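Missing here is one protein chain; the remaining ones are kept as they sit in the complex.
Our next item is subunit A:
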């Protein structure tokens, strides 16, 4: 018999418990070979999920989206995950634990990762129905159910979580209040001046803030479900209440088996995350190190790494505390707190900048000698967070006039960023995942040359995303230093990126490839730069693509205004806006298909594709379709494809808006718009989302009060959920924002870059996109709208234009010197239609065996 296995049991499958398993597997990828049996016991009904982004559940993320566990992760030898398995007690003398259902398990080593529970003040009535906490997916589901029958809601607690929760209530359409015991919001992270600005910003967003209110009783209300009575005798009525008054470590198991407990609760641990019992570790929010508990995930991840290393036998790594600096966006307001934000260090001096008009508050806390940064508070604009954090963490010497770090730069010019070269290799740039500059540089050297690759290789920037601007700076600096040519040149003919060429075309008013090539390129051009430039010219000026100067630039698809197929034939797709079509038009399509013997298929974009047309047949097919009232569907272009819609409020008993009407209007507005890649829209008439708008580049979802706009989604090879850009818009605003969004994408994306990849690589991420599109941070909104107006106003059906232009029409032939068709195009019947013959089938035919069905 082999030697006995070591049984490690983890209690809790939350963020940190799961990370521990990953860390242990990183050391021992083959658990049986390492003699380890690992059992994870989780109380919740589902495996670990991303609690940090829990609120996104309200903006459309599903439980699956939030999951941190890749499918199959726990199905490996030596590893067992048991859900709905709460541990009820630990018997340390026997090294056993007991589950709630009475089952007893033995352990050799035990890891407690039980997290925290939300603290609910012991107020009479706090257990009434409609009173909630905010910690698990089940909590959120319960809040959603309450919210559906409520008109108002109160959050008790004005800390970080409380404000996030207030946003969720407001997004549910409730009149929202925040009740805070302290004299200001976010007492832990923000000082008085910052708290004031934060409060006025949040009140501006329609959330009422009540500070210095101590709830003493909750009873039946007169105008709403509950009445909250405060110590000063005042009261507030509300339909639902969420308590977010802080968290407490879940140390009940440890208390019951008499482990040492920290002064503020939590299982007391040493630098190796060991409790007072050498066989029991504690990590994450349930642990107390040096008398401190940490309510953030990054220190918990660090503990998971340390505990896994120690269990695997290396005593070299230890946990040594954590920096609690945070940056977040609360209801669209940037808030950041760095180091000693309150200026508690002896001799600390502050430097404050307040702009009550723009509602910005910034404070630096500087050491007594004025040389080092100790802390900072930023409210309303936290752009300097990354720079200041690194200065504080690495003790970098402050510049001569430190106030320059937070003062607005003249003329909106960018402030000199912290040279990333100044940072030591050990500087931790991503604190969520503990990634240092040195690790980033190594990954870049190892071949990660885009921000996406770098994220995948190091996990940097994949949690809160706050470090992405700095990580990007490191990437650029490293690539330049390692001499990797940061070559964004389009091809050998242009030493420019697509974005630069777009800019040159627009600024210099260039209208042809020849002009652009003469001024900024060399050689004759190729199949990369020609279509790209043709596409840019179309985005800017929207000239007819088959003009003699543009025609040679077009891909075969754009040249023949159809989609080339493997046998060289084309498919033809007439536009069916919003997927709505009359019976007569359906019949007309059917008749054309029959007449020309075309294969027909319904596309994913709610229209009909006709396959198997040869070049010389196209003009006649188009002509017949146009006569029946159709126009080009632009299925061939890097352009707007379809606006998919559900049937909407007109017919559907759940619909709240006319999604079909909206889809048709949007499709007509953006049809023919050429872009770096194809663009798909979806419009759903209610949150059931039958049009799958969140898988589209632009998704529009009806709400009771208007339309929610989602952007940068994608189906296909790499599905990506679209993100909410703005909510409850009226139609005019919706259209204006889509104009800006699309034109910004067209202006800045790379060649053949879909909006989803563009967004993944966009420095500053969604916040930046919102700043540009919603707040016009770059001051280009009017320009973008005008550019779109030009394209919209110059729309023409390209099929009709080609038919109306004798020279262009003459070119649409299979042979220049014959009206014959290509005899290499051979079809065979299948399921009542045609399909291209295989090579073998063609050979048979050439031997005289007829395989072509006669088309009527």
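Convention: contacts are C-beta pairs under 8 Å (C-beta built on N, C-alpha and C of every residue); 3 or more make two chains touch, one makes a residue touch a chain; residues count from 1.
Methods note: contacts and distances are computed from a predicted model.
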Options "Nitrite reductase small subunit NirD", "Sulfate/molybdate ABC transporter ATP-binding protein", "Phosphate transport system permease protein" or "Formate dehydrogenase subunit alpha": UniProt name of the undisplayed chain: "Nitrite reductase small subunit NirD"
Touching residue (missing chain; options A:49, A:107, A:560 or A:799): A:560
Given A:126, A:814 or A:833, the one touching the chain that is not displayed: A:814
Among A:548, A:604, A:629 or A:719, the residue in touch with the chain that has been omitted: A:548
Subunit A residues touching the omitted chain (full complex): 492-493, 514, 523-527, 529-531, 548, 551-557, 559-560, 564, 566-568, 615, 810-811, 813-818, 820, 822-825, 839
